[in-house]
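Working notes, beginning with the structure itself.
The other protein chains are all here in position, but one chain of the complex has been omitted.
Letters A, B and C mark the chains as written, and numbering starts fresh at 1 in each.
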Amino acid sequence: MATATAKSSTGSAEFADDPVNRDLDTDTKIGFYRAMVRIRHFEQTALKHYQQEKMGGFLHLYIGQEAVAVGTISLCGDNDHIITAYRDHGHALAVGMSMEECMAELFGKRTGCSKGKGGSMHFFAPDKNYWGGHGIVGGQTPLGAGLAFALKYKGLKGACLCYLGDGAVNQGAYHESLNLAALWNLPVIYIIENNMYSMGTSQARSSAYPSCLAERAEGYGMNWDLFNGESVYEIRAKLKPHLDRAHDDHLPSILEIATYRYYGHSVADANAKKYRSKEEIEKYQNEHDPIKVWENILIDEGVFEADDAKEINRAAKDEADASARYADNSPLPDVSEITDDVYYEVDKGTEAGRTGRHFFND
Amino acid sequence: MATATAKSSTGSAEFADDPVNRDLDTDTKIGFYRAMVRIRHFEQTALKHYQQEKMGGFLHLYIGQEAVAVGTISLCGDNDHIITAYRDHGHALAVGMSMEECMAELFGKRTGCSKGKGGSMHFFAPDKNYWGGHGIVGGQTPLGAGLAFALKYKGLKGACLCYLGDGAVNQGAYHESLNLAALWNLPVIYIIENNMYSMGTSQARSSAYPSCLAERAEGYGMNWDLFNGESVYEIRAKLKPHLDRAHDDHLPSILEIATYRYYGHSVADANAKKYRSKEEIEKYQNEHDPIKVWENILIDEGVFEADDAKEINRAAKDEADASARYADNSPLPDVSEITDDVYYEVDKGTEAGRTGRHFFND
Amino acid sequence: MRTITYREAIREALAEEIERDENVFLIGEEVAQYNGAYKVTEGLWKKYGDKRVIDAPISEAGFLGMGIGASMLGLRPVMELMFWSFCYVAMDQLMNNASSVRYMSGGLIHCPIVVRGPANGGTNVGATHSHTPENIFANMPGLKVVCPATPYDAKGLMKSAIRDNDPVYVMESTVLYGQTGEVPDNDEIEGGELIVPLGVADVKRQGDDITLVAHGRAVLTCLEAAAILADEHDIEAEVVDLRSIRPLDQDTILESVRKTGRAIVVEENKPFCGIGAQIAYLIQHEAFDDLDAPVLRLSSIDAPAIYSPPVEKKQLPYPSQIVDKALSIC
Partner (left out) sequence: MRTITYREAIREALAEEIERDENVFLIGEEVAQYNGAYKVTEGLWKKYGDKRVIDAPISEAGFLGMGIGASMLGLRPVMELMFWSFCYVAMDQLMNNASSVRYMSGGLIHCPIVVRGPANGGTNVGATHSHTPENIFANMPGLKVVCPATPYDAKGLMKSAIRDNDPVYVMESTVLYGQTGEVPDNDEIEGGELIVPLGVADVKRQGDDITLVAHGRAVLTCLEAAAILADEHDIEAEVVDLRSIRPLDQDTILESVRKTGRAIVVEENKPFCGIGAQIAYLIQHEAFDDLDAPVLRLSSIDAPAIYSPPVEKKQLPYPSQIVDKALSIC
């Protein structure tokens, strides 16, 4: 049912000819590059400002994993929906959220996508089919099944891509979601972004499994696959049949995508270089970096040249810097706004919102 | 890894020669018969008194499944421990609890095994390695892993048999327990007593699975088996290798045992004959009844005669009736005892139990 | 007016809302083919079919979370917990996702779900099956909690709950399912529908001497106690039925207490940080100078629910206890 090879840095080219890739035009290919580069610069800029104490709480960087969000989301249509965990900046930018609203959210500003109420872990853009950004490990997995359920209920041809980490597979809610998805044929595709660690714990120390984590799908009679997440081509090629089955037959899947994060679990993770060797990190950066891999492919294909890539990087960096200025200049929410966005009925001033006491300050 | 045959009423004899069975003496074989018969009469008597409103709440009858508890527990030694769900009378009697303490518990009396505080779903006998009796579906499965963990921690050669229903396999806590058991090699054997229904829902309507529910073990690299639960011989023969692996190598397993309950989910289940056909129930009772199956085997083997069987039944019925009289004549707990058994330190009058206010009545 | 049971009243509300709005569907363990463990949904699967009435596996975190996710896309799931006591296996979905997805998204996402089922002791089902978590959920801003005491309220509140655009947790009672009460036919009502808004308490009995505040079944216990107080002690108790815990109709409580000067909060909740504590706090805070005596409360005896049927009866508030408490301050 699955090709159990991962981390093969060479395999990328063979997927260029896959039907889903072979007709891509230049702009689209460059668009993927730009999308990945924007994620990286956004986060590097965010990191810099985090260190300058412009923000608080957690900051889980996606750097190293960019091809997963960009590659998978590139296949999504109008009725495909996205939900993920707290490492959510990459998906947010990939679905089309602006750096400004995202950066302002990190700065805790009223102009943030969640008005400064959600922070790094809670980016949302329902208008772009993006349902967050969720902080409790595994907690988003039943929601993903629910988005898929709603699509089917409404008779729409769509799917939900529900992302989770390699550590999240041991949460009960995920298991319950798998059974529901398989039992009822819900068009949800669980995408395990396997970056080999849950905080400081390696996959082998947190999970018992046969060949891989996705293979647990067998226990529910579900489709699955395991593949390398460093090349946009491969990701698209491997996702496509599962997306088709979800669209056509409402079939769920589990896809495990091998990837890597360069930074610590979150910025506050002082141990980031203790539980992994310097060599491991550098090998990844040198040989498997998704942006470099794609850049090389595009240069090889003659789609663009190194200078174009540099220009795209410069533009992304400028955009990120500008978003930080925007964020910095934006106003904070007012203390009085703390109790806004709690109850729909209160916010909208409906009859139901005006009946009875909703808040108990005092 | 598993023999995926179940419900084969003929297969029993072949297991008589298994090493675990072939040296059983007459008394032991008759003992198994008596154990099953005592469970059945205990419950039939309980049912009668339930209908006379001598008890309240739920009463989940084990009738039809007796060979599972008796067969599996017959292999347990001093360091083997038992824990199950709310359908717990059979296991309680099989570990050696008296009918009196059990019946008194059903009657809500102070002489009950739990002083009338637990009721039908909560029988316990820690001195007999019996840890209940648990009402929340799947909630006992991490506890079972914990008993196994403690055995290993203490360096004891033992295992925990943790029973659950076919409907319970879709609880998150069970999945988490499986991963822990497999990851850390905990000597716990999960025994799915598959009676084909969770309340009114058939297995096919509640679970997605490949060939059976136990096969989900593969996802954790765990051993498993599926077999028929109508013959004590088969149950013992199939459990033994797993128990040995638990004892010797701390290896966990999932065993799915095909069985059937004759009554409704609980006594209050008015639908018991709606979601299953009369034929289905009768076929089971006629062809697969574990007590009849064993009775026939013993008669065939010349271990006893039909009259001996009758006598054992009569004695069990008398014992059950006597236990009901005992229960009826026992005192209720006093209202003042409602707040006993809440805090150890308070009950024992320790310093910690006397410091600060523990109860807030008023 | 017709007399129907509390169970039937809820069923009517569910059926009417299923018919009114195609986004409304029911899901829960045994709610469809089995007709509901307590028969609340009897006949609805037959009538409305697989799409609108769905049997779920025993996966509360899974199917409640699924409903929350579906509600974000505009569906309006009404989800049954066979017992509210089983909420604990789904607590993260109920306490985090449902309560806060609106907040954390700065108001972009709504979660118009209803979770309903019985939450009560008194039926000898032991500690794990007798939880009354209204205080726990009402503690969390973003959630609404409703506890109807009568068939009329059960129907009217359920319809409001389903139409509400916030998550509403409706806590019913297996003890009340069979109780009957007057519920008007729709054609007897102006507007053609029975709606009881959330956040409006109901004075179930008028009186000048003492206020009894209660919710759920405790309301009936208070009414019995009030009858004894009037008959035997010439004390007229006013009984305020909260109906909804959050939003809370504080004004009706205070108005009553300002009149009577005395209050007892009666609840089947456990006492520590229960509803009684909150209401007592409120009363002494807002009506300190009107109080002639401390606010008292009567909760279930502070232990896990005991099984023993005759004894469990005494673990929950009963009328003579209320009478005694009232006499102690009147």
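As a working rule, contacts are C-beta pairs under 8 Å (C-beta built on N, C-alpha and C of every residue); 3 or more make two chains touch, one makes a residue touch a chain.
Since this is a predicted model, take the numbers as computed values, not measurements.
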| item | value |
| --- | --- |
| Option from C:95, C:147 or C:176 whose C-beta touches the chain left out | C:95 |
| Residue of B:132, B:165, B:200 or B:290 in touch with the missing chain, whole complex considered | B:132 |
| Selected from C:189, C:273 or C:327 as touching the chain missing from the view | C:273 |
| Residues of subunit A (touch criterion as defined above) contacting the omitted chain | 55-58, 105, 108-109, 114, 116-119, 121-122, 134-139, 167-168, 170-173, 198-201, 205-207, 271, 274-275, 332-335, 337-339, 342, 359-362 |
| Where the unshown chain meets subunit B, residue by residue | 81, 83, 112-118, 122, 124-126, 131-136, 139, 141-147, 149-151, 153-154, 172-173, 176-177, 179-180, 183, 339-345, 347-348, 350-352, 355-360, 362 |
| Residues from subunit C at the interface with the omitted partner, ascending | 61, 88-89, 91-92, 94-96, 99-100, 103-104, 126-128, 131, 135-136, 138-142, 246, 270, 272-278, 280-281, 284-286, 288, 291, 293-297, 302-304, 306-307 |
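What we mean here is this: only the chains that are shown with their structure count from here on.
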| item | value |
| --- | --- |
| Geometric centre distance via CA averages, subunit C-subunit B, whole Å | 36 |
| Inter-centroid spacing, subunit C versus subunit A (mean Cα positions, whole Å) | 40 |
| Overlap residues in subunit C, where contacts from two or more other chains coincide | 57, 59, 61-62, 89 |
| Of all residues in subunit A, the ones touching two or more other chains | 172-173, 176, 179, 183 |
